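The structure under discussion is supplied below as structure tokens; questions concerning it will follow.
Heads up, one of the protein chains got dropped from this complex, but the rest are sitting where they should.
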Amino acid sequence: MTAPKFKQMKQAYGFDDVAIVPGDITVNPEQTDVSLQLGNITLDIPIVASAMDGVTDVNFAILMSKLGGLAVLHLEGVQTRYDNPAEVLNEIANSPNEKVTALMQKIYSAPIKENLIGERIRAIKKAGAVCAATVMPTNTKKYAQLIVEAGADLLFVQSTVTTTRHVSKSYEGLVFSKLVKSVPIPVVVGNCVSYSACLDLMKEGVSGVLVGVGPGAACTSREVLGVGVPQITATIDCAAARNTYLKDTGRYVPIITDGGFKKGGDVCKAIAAGADGVMLGSTFAQAIESPGHGYHWGMSTPNPVLPRGTRIKVGTSVPLQQILFGPTSVTNGTQNFVGAIRTAMGFCGASTIREMHNAEMVIAPSITTEGKSWQLSGPNTRA
Amino acid sequence: MTAPKFKQMKQAYGFDDVAIVPGDITVNPEQTDVSLQLGNITLDIPIVASAMDGVTDVNFAILMSKLGGLAVLHLEGVQTRYDNPAEVLNEIANSPNEKVTALMQKIYSAPIKENLIGERIRAIKKAGAVCAATVMPTNTKKYAQLIVEAGADLLFVQSTVTTTRHVSKSYEGLVFSKLVKSVPIPVVVGNCVSYSACLDLMKEGVSGVLVGVGPGAACTSREVLGVGVPQITATIDCAAARNTYLKDTGRYVPIITDGGFKKGGDVCKAIAAGADGVMLGSTFAQAIESPGHGYHWGMSTPNPVLPRGTRIKVGTSVPLQQILFGPTSVTNGTQNFVGAIRTAMGFCGASTIREMHNAEMVIAPSITTEGKSWQLSGPNTRA
Amino acid sequence: MTAPKFKQMKQAYGFDDVAIVPGDITVNPEQTDVSLQLGNITLDIPIVASAMDGVTDVNFAILMSKLGGLAVLHLEGVQTRYDNPAEVLNEIANSPNEKVTALMQKIYSAPIKENLIGERIRAIKKAGAVCAATVMPTNTKKYAQLIVEAGADLLFVQSTVTTTRHVSKSYEGLVFSKLVKSVPIPVVVGNCVSYSACLDLMKEGVSGVLVGVGPGAACTSREVLGVGVPQITATIDCAAARNTYLKDTGRYVPIITDGGFKKGGDVCKAIAAGADGVMLGSTFAQAIESPGHGYHWGMSTPNPVLPRGTRIKVGTSVPLQQILFGPTSVTNGTQNFVGAIRTAMGFCGASTIREMHNAEMVIAPSITTEGKSWQLSGPNTRA
Partner (left out) sequence: MTAPKFKQMKQAYGFDDVAIVPGDITVNPEQTDVSLQLGNITLDIPIVASAMDGVTDVNFAILMSKLGGLAVLHLEGVQTRYDNPAEVLNEIANSPNEKVTALMQKIYSAPIKENLIGERIRAIKKAGAVCAATVMPTNTKKYAQLIVEAGADLLFVQSTVTTTRHVSKSYEGLVFSKLVKSVPIPVVVGNCVSYSACLDLMKEGVSGVLVGVGPGAACTSREVLGVGVPQITATIDCAAARNTYLKDTGRYVPIITDGGFKKGGDVCKAIAAGADGVMLGSTFAQAIESPGHGYHWGMSTPNPVLPRGTRIKVGTSVPLQQILFGPTSVTNGTQNFVGAIRTAMGFCGASTIREMHNAEMVIAPSITTEGKSWQLSGPNTRA
């Protein structure tokens, strides 16, 4: 009789499951270099704001660039469907919970106005900022030229799961290797979570890969589809792909972990796990300057038949500058992300992001438990 | 001295413990084939409604068949004990919590009226629907001929734990190999959870096996008996039995994972783990067309001396069609199950259910944790 | 340089971490034999009530024996310190929470009246019941003769942790091999949790070993001392000791898992893990006939300087007979424990307790999670 063959599954880990172990030497945080290189573009800080309508508009992209980071403008959202997107964002923010998904399904069924694509990009460039713009794979061929001509510095091609090969009868799949050759600016693609899918994308010649399926606060792919990989394991696997690709070709393609971050510690863990940069949504939706009025949502939320996201209320807290660099009197890790990265690097003796990839990590679920037990005693206990 | 020999236990996993990893290629969801073959019967969708009195009556079975799925009518519940089952179901729905088990113990002690067996089956067939009917092993020999003669298309033989051999002094056990030869319609049996028990049942010549002991929302076998295996492991083990049996005999016997599903993601995970179909109770009890008025319960609930189930209130939400196919504005995975299966298959590059069995999976407890942490902030946070 | 040597720890499991896998054949529950043999005493059911003052008094011991089980009377508690223990138990039941430990510290500092030892035992024997009595190791030599002469059938020697060798300057340790030879009735000792400690005790010639340190609801050894082993692992390890001892000597020494049980499923799991019997406290404290008025506590609770237990309120529910044998309309596993054992054995094809030791088990944390998620929706959801 044939021997039984059982399906095998490996263990995966998220931010809350792991911790960083301090190193054997320490470094002064002020001497760390936290820059991120995407093709010919260098960012002073390795932090990118999500291409979400509640997070990034023209003004936010300009401000983020001035502060050394990057905010990616989504070219298939309200910014290109409406002449006055602020009005529409206001409407979403004021909708009651039980009606907001239906409202968004309606709002996002309005057609994209091609003239607004160039307009938005030019507004960012005019302010002297680095401009990054996102399109979905289906529409990339249609809009790429327009985007380049308008002067964008970086092209992001992003969907829930992006692979080098997509089987469809209704449209011809996007070939990334062709795209990369046809546009003169760096192309960053995603999202993916596995070693092989990431390696495939790097072989196409892209300048960066976004890592993460399912972890974001606004994403419900886990509930709806069961699809997703916790971010630490996704980052470790894609970092292994990057390292393999580097050894084989000599070219270093940075990976950007995207989604699920809630606090500075999460960002530090992603970098220690191998990320070259991080993309945050919820965090920046809380900035006073973000366009969502304290709300954000993903591009799968308005899906007309199977919405896979929710509008998340995060509230509005402080200026973007303070979120990024402090100073702060908040002690829960939601402000001064750059200070957190530098301090964690200091504790691990890492002078650069790439050195931080060598930091030791442990699987440490109980750290949270220990911390929580105090909080369980009620809000009065934690003074 | 004899060396110590410690009992060994393997780790088992449920829906919440695992996640599906997207594939290296993707497929357009509309091009996926999600059909399920049970003997000579082909279902357009791989979804079966439980043989629970709160879920399936004649009308529900007809509707489910028209929508491409299957609903199994229980022939030892209120449908055959009462001429007017709707009245009895109403009484159960209106009973206060503390009295409902005792009430059911009384209701289910009424005798089965054999004439109603044929009557219910004929009503379903008359409407042009596929008719599946369930009996318990003890009564199978008594009723099988009646069921076949009334025109049923599929015979389900189902109890909490069903094995090929049952030791009893009070009655002669059912021999499945004889049953299968004596009835001209496909026989589906269950439930089982282990490789060997599943393989034994397949060797008897059955056309399908139901997988699952203990996971259902209405089942308390876990508390009362400590017996049960989480569904992902049960499915993986029984899928291994199916594959072994296929290799050894060339015959493909589909397995249907039964119980414990709460959302589309759970169904996708069961299929990725190896299920050919899924049987749901709670989900369909929420359909406007289901007979339980927003309640459901298992056949072990009315047990007169050791009840092992509870009446579960799920409420009534939307029409069955919307639960199965959407469209929906709900983002938590409780509507558009077929859309979810097709989309997950698309993300894994699977064109058929059997291809989806090859999807990679990870053990990923923290995915839930990350998602939950937002919800922990209170109902106002998740907009 | 010397290579690092890190302390190793093995994983341990409790009731909530595991589940029983149904077998490949099933047996009619009515045909199972669930008896337990302790020396020359045979019990019809493998269930023993704890030697706790809130659980067992003379009347309860008589009733339990008549129902086929055993209740152990503690000879160093209120029953032998007070002529009218009911009065004292009443006082404890009526004490406010914040004062009860101090009250008990005072109550238990009253001296033991030796005449009451014989009186209580004779009262039990007079009713025709099997009489089991507990003393602590320190006082065993002092009271053993008295207990035997009064007519007890079984002598339990029990403390939190009992070993064959105790180092002390203040008193000479108890030698179990001498004790066993000097008393003509079976001696049951405990508690222990490890393979080696259990094997040592068996080599002394005892007739039974109690397994369990720390798991009981009324015990806080975990918080206060950090000492304790989850019951499934403790049972598996001690069962391995029993099996080794049986192979080496031909003598079968039953083990009784003591503490931490909350429902029928827990008892079934302990037996599947290797227990020959189970000792329950909380469960029987809920019987109408128990003397604690719905409260119970362990013998470490009144410790004058380091109390390691609490008074637990369990409330009063139903007669003992119903807890043991049903029938019941409760579906959460807290009634009909014998029915649960027989049914679980039936699902595993086990005709005797010793056959049940061969049942397959899995580590299955998520079973609980799946079940809980319904309950998390609030008390109104689970009808």
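Note that the chains are named A, B and C in the order they appear, and that numbering of residues resets to 1 at the start of each chain.
In this text, a residue touches a chain if its C-beta (ideal position, glycine included) is under 8 Å from a C-beta of that chain, and two chains touch if they have at least 3 such contacts.
Here the structure is a predicted model, which means the values were calculated and not measured.
Although it is left out of the displayed model, the omitted chain contacts the following shown chains in the full complex: A, C. Contact with the chain not shown here comes from a single listed residue; of C:Q105, C:N139, C:Q322 or C:S351, that residue is C:Q105.
The chain that is not drawn here is touched, among residues C:P29, C:P46, C:P186 or C:G214, by C:G214. Touch with the chain that is not drawn comes from one residue among A:T2, A:Q145 or A:N243, which is A:N243.
In the complete complex, the hidden chain is touched by one of C:L154, C:V206 or C:V229, namely C:V229. Summarising the interface, chain A meets the missing chain with residues 13, 15, 18-28, 30-31, 195, 236-237, 239-241, 243-244, 247-248, 263-269, 272-274, 326-333, 336, 339-340, 343-344, 347-349, 351, 360-371, 373-374, 380-383. Listed for chain C, the residues touching the missing chain in the whole complex are 1-7, 9-17, 97, 100-102, 105, 160-170, 192-194, 196-197, 200, 213-215, 217, 220-231, 233, 260, 262, 295, 301, 304-313.
Here is the rule we go by: only the chains that are shown with their structure count from here on.
Because contacts link the chains only in sequence, without closing, their graph is best described as a line.
The central chain of the assembly on a C-alpha centroid basis is B. Mean C-alpha positions place chain B and chain C at a centre distance of 39 Å. Note on chain placement: the centre of chain A and the centre of chain C lie 55 Å apart, centres being C-alpha means. Contacts with at least two other chains are made by no residue of chain C.
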